[in-house]
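Shown here: the complex without one of its protein chains, the others still in place.
Order of writing sets the labels: A and B. Residues in every chain begin at 1.
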Amino acid sequence: MEYVRNAWYVAGFASEFGEDLRRVTILEEHLVMFRASDGRVVALEDRCPHRLLPLSMGRRIGDTVQCGYHGMTFDTAGRCVRVPGQENLPAAAFVDAYPVHERHGIVWVWMGEPEKADPDTVFDLPEFSDPRWCTHQGGALHLKAHYLNVAENLVDPAHVSFVHPTTLGNAASENVPVHVSTSGPVITAWRWIRDAPPVGFFQKFGGFSGNVDRWHYYYLHLPCTAVIDFGSADAALALPEEERDRGVRVFAIHLLTPVGPDHTIDRWLHIRNTAIEDDAASEQIDTLLAAAFAEDKAVLEAIQREEARPLKRRPIRIAIDKAPNVYRKRIRDLIEAERTRDLGAPVKPAYVHHD
Amino acid sequence: MEYVRNAWYVAGFASEFGEDLRRVTILEEHLVMFRASDGRVVALEDRCPHRLLPLSMGRRIGDTVQCGYHGMTFDTAGRCVRVPGQENLPAAAFVDAYPVHERHGIVWVWMGEPEKADPDTVFDLPEFSDPRWCTHQGGALHLKAHYLNVAENLVDPAHVSFVHPTTLGNAASENVPVHVSTSGPVITAWRWIRDAPPVGFFQKFGGFSGNVDRWHYYYLHLPCTAVIDFGSADAALALPEEERDRGVRVFAIHLLTPVGPDHTIDRWLHIRNTAIEDDAASEQIDTLLAAAFAEDKAVLEAIQREEARPLKRRPIRIAIDKAPNVYRKRIRDLIEAERTRDLGAPVKPAYVHHD
Partner (left out) sequence: MEYVRNAWYVAGFASEFGEDLRRVTILEEHLVMFRASDGRVVALEDRCPHRLLPLSMGRRIGDTVQCGYHGMTFDTAGRCVRVPGQENLPAAAFVDAYPVHERHGIVWVWMGEPEKADPDTVFDLPEFSDPRWCTHQGGALHLKAHYLNVAENLVDPAHVSFVHPTTLGNAASENVPVHVSTSGPVITAWRWIRDAPPVGFFQKFGGFSGNVDRWHYYYLHLPCTAVIDFGSADAALALPEEERDRGVRVFAIHLLTPVGPDHTIDRWLHIRNTAIEDDAASEQIDTLLAAAFAEDKAVLEAIQREEARPLKRRPIRIAIDKAPNVYRKRIRDLIEAERTRDLGAPVKPAYVHHD
């Protein structure tokens, strides 16, 4: 088993779902999804139990889905309501239905045991609904990479100096130590680069030219949600850690969807505390972040190719790997717990106040 | 084993074979084929026994084929007649030769034990040589699909309403029961849709606008030949089943060539009893059928992809599957009989009068 199943995974932004049938793949399973007449998003197994045709190739008849081969029809609970050519409905004529929860413009699907699905455990941040903050959906980056490698990159401040030297990082941070906290449900890694030149992002977006204090806080919520709180403030302010709101502060949120062993979708959005009604700023940030994420993509896809090749010797681990190592161990433990049916409580990637 | 070997399979339309060497793949075997000087089509194993170069990359020297690497040369029986650089011809220097039979513009190859090849068992229809009927070769549709799934689709009237709702079917037929006969050597499935609006095909081709009686007879000759007898007649005629010639009647013939586990060629042609010297009608029918077959192709290729994925549970079978189920069982039985050397008589996909 490669995946934690009892967890909410992102199927897409709300705008991706409408009347049309849409195939979505999560944890190697194909789902057919659509927005029913009451506005709720429905997720069913995308495979007719008869001849296996994807139901997403069929058509909607009201709130039912009719298979495009022989017309077998299913309701939003996955129950078969019609088999053309016969009166009876076989007991085996059903498809799995998946719990769905939509919040803040994001559609989540529960991929595990349906009775364990609890909407209260869907990821949230108070800033999503705080008028002093501006939320902007970025894009959906497809990576030919395993989700563990993608997630690991999102709790790893140390790579920024080398992968993003002209956008999110610069040489000033190369040797600044990373702090790590792994005691709670969220794995956190952070560092401050004090009194140093601003990186490209904050030259362009924050307008800084003199030295700044810059922070990176990486919060990784198991299994697949990352929040990167980064920002800068005039170095003259000597900003304490808990007063980051006084600087230019941005949350970059990464919602990872493991599609398969070599395909992950990273849907990202950002929340910021300045220029909150400024669409041009949103676009500017999109452009800057998209450029940086393309740098990560190149690295992660190359690693994916290398991992598929024979190893000459065991890879080494170094000091900066602490948070990634803890993340991998927790995922392994969760998978093992599910495998042994000693499931305990479902994964709780709930909001933990970042300050 | 995936295939019935002791059977005639279609290598191509006669027009596909000329002086040039041509590679043809049937049951995963590569053949080199060409028309010899006496007009007969020859089929040899397409692999030099020396360094395995396909003979189809060589050249013809009269009625022999010379390998394009070192010049080893084979006659139409597959015997080696020259090895450059030496006098003797090694006993192992030969390629397999396959029995070939050409009839009605179709070239058939016997893929099993050569001594069992009987040209009298090649598929035929009296209408091919009846001047009151017009035969027109359509095209060659390549499907990324297993031949069993393609053939099954050709003895399955029930899919027409859902896959071809604007061309060969419409909603009127959705719930009309299918009759099946599996007692003889040909598996037959048929149904009549009485007193209903004409489907797209017969609006365009037959010119019907008022209600019609419409029929579909599907004849599946093992292993890989299907005849679909379909037509319409003015509903006012109340046409008896045996007088279908009084209506607009068309035979769509599908000649399946299993190329490999995920590649089948469907060469199709049609025979009709009206407009028999009207080339424009032939083209019109080609266009209509090609559009419908593209709909089948999309379905069958999607099923092929799904069948390659893990199953969560056993697919179900429903009432309309009777003919496909019998077809699959017969193929399995034939393969098993060949495997156990209890071969009995070869498959006889001979003509059975359809009326």
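Operating definition for what follows: a residue touches a chain if its C-beta (ideal position, glycine included) is under 8 Å from a C-beta of that chain, and two chains touch if they have at least 3 such contacts.
From a predicted model like this one, the values you see are computed outputs, not experimental measurements.
When the missing chain is restored to the complex, the residue among A:Thr121, A:Ser161, A:Thr225 or A:Ser282 that touches it is A:Ser161. Interface note: of B:Val83, B:Ala290 or B:Ala319, the residue touching the hidden chain in the full complex is B:Val83. Contact with the chain not shown here comes from a single listed residue; of B:Val65, B:Ala93 or B:Ala235, that residue is B:Ala93.
Although one chain is not displayed, its contacts with subunit A can still be listed: residues 158-159, 161-163, 174-175, 177-178, 298-299, 302-303, 306-307, 312-320. Residues 45, 47, 49-54, 57-58, 66-72, 83-86, 90, 92-93, 96 of subunit B touch the missing chain (whole complex, contact as defined above).
Rule of thumb we're sticking to: only the chains that are shown with their structure count from here on.
The centroid of the Cα atoms in subunit A and the matching centroid in subunit B are 49 Å apart.
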